Structures are given as structure tokens and as C-alpha cells.
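Of the protein chains in this complex, all but one are displayed in their positions.
On to chain A.
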């Protein structure tokens, strides 16, 4: 009896060994860096004393304030455009037969691999100062793109929108299956116009998905670094770019200020992502079981991979 208990206890302790390498890796490469960044952001760059000064500088210097503002603006614009385009395309794609729909989604998902550096490069080929369209339109005498400059804010927003659209489409289209045909029929039988149906039934049902996706897109754009960096190096005054150049020592050596900026950036993306988590919970609560059930069982796994892939591309954006 005793030996059995002992053996059980031994086994009860031994399984902990399986967790040791994981704990070591996470501690060394995730928790320690986060701690170092957090504590560093409260230390002065001059004499490493505890201070609020880094946050004060970050939020008061016109230069960094502008970078934060630029990042927030381009993220807001690109996610809003991404949501609108994504919504229209997601609605439209659910009108197709499943095989066609899956093929369209697959193609759109495929292009989401084309993010970051290669994407910036492709846009330079298309719309850069010697781009194909730029030269062609000049040759043909069209002047639609005359005032357009890829290296301006409009240009950068255009490139950001490109990587937001597939993500938005992929995250939004399943929620359209939550709106059942019978509801539309019932509404129209009761005399509601199509506009009235969408305004008072369709959009409220989609709202959690829309806000949740908006959170993901916003975080995606806030954290995007590669695209802007590849387009014009460190010349854009964006938060992510600023952090990159401070820390890699291109301009000044102020690691603690860089940490404070990084903490601010992480706060915005964490907020945006938790908006998504909150909205997902909400939509799960008030959609009925039947409505939130996915369209086809076999497709769930594929979609899971697709969403994961799309979200994976965030980092490279």
C-alpha cells in the first residue's frame, strides 16, 4: 500500500520534468525580455534612476507624439478601409457555391503570403517613380496618378490596405452564415425593405464580428514594420519604425526611451486584440447554437489553418 502510494507520488512529481525545458525557454526569451523592457522604460537613460521621464518624453516631444499619431491614423484608416472592402467581399463570397467560394478564399489567402518586404517591392514595381503603371500612364497621357506618390502617406496607406483586405475577408465571411435566409424572408414578408433588414437585423448581428476584426486589423497595422521599412527605410515617422531605429542605434542611444515607446505600442496592440477577444465572447453568447455553427464540418479545420496563416502574416506585415 505504502509503496504504491510512494510510486504514485513519484510519478506525480516526475511529470514536472516535462515542463522544465518549456519553462526555461519561456522565461529566458519571453518573460525576461518583457520584464527588462518594462523596468527599463521607468529608468532614466542618463543615470538609470527610477523615473517617469521616458513616458513624459514619449508623450510630449512633438517628434514622438507625431510618430504615435501617424501610426494611429494609418492603422485606423487602413483598418476601416479593410473592413469596408472585406465586408462587401465577404458578403459577396458567401453568395457563391462552396467550391467556388473556397477557391476564391484560397487565392486571397495565398496573396497574404505576399506581405512585408516582397509586398513593398511589388508596389515599387507597380507604382514607384519608375513603376510599370507610372510609366505606362505617362506614355498614354493619363494623369489620374499625376499627384500620386507611393512614398507618401497615401501610398503607404494603399500598401497597408492591400495586406488588410485578405485578413478582413477571411475573418469576416463566416459570420455572414449566422444570418439565415429565413430571417430575410420573414422580414420581407412583414414588409421590411432590404435596407431595413440590414440596418435593424443584419448589421447588429454582424457587429461583434466587425468590431473584433477591426481590433485584429488595427493591431496588425500598428505592429507592421517590414512594409514601411522596406519602402523607404527609416524615413517614415511611424512608431514601429522609430522604436526600431532607436534600439538598433541608428540615431541615438536611448534604450530606455525606446523601451517606453515599445511599451506604449504593445499597450495599443494588446488593447486592440483584447477588443477582439471580448467581441468573440459576446457574439458566442448571443448567437444561437444553430446560427453560429460553421457551414461545413470538413471546412473548419481548413479555415482554422487559413486564419492561423493569415494571422501569422501579421508579423511580417
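By definition in this document, a contact is a pair of C-beta atoms (placed from the backbone, for glycine too) under 8 Å apart; a residue touches a chain by one contact, two chains touch by 3 or more; residues count from 1.
Assume contacts and distances are computed from a predicted model.
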item	value
The complex's invisible chain, by UniProt name, from "Solute:Na+ symporter, SSS family", "ABC transporter permease subunit", "Dihydroxyacetone kinase subunit L" or "Chemotaxis protein CheA"	"ABC transporter permease subunit"
Residue of A:116, A:155 or A:212 touching the missing chain in the full complex	A:116
Option from A:59, A:73, A:135 or A:186 whose C-beta touches the chain left out	A:135
Contacting the left-out chain in the complete assembly, out of A:124, A:172 or A:214	A:124
Where the unshown chain meets chain A, residue by residue	11-12, 14-16, 18-19, 21-22, 25-26, 28-30, 32-34, 36-37, 40, 85, 88-89, 92-97, 100, 104, 106-108, 110-111, 113-126, 132, 135-136, 139, 162, 165-166, 169, 219, 222-226, 229-230, 240, 243-244, 247-248, 255, 258-259, 262-263, 265-266, 269-270, 273-274, 297-298, 300-302, 305, 308-309, 311-316
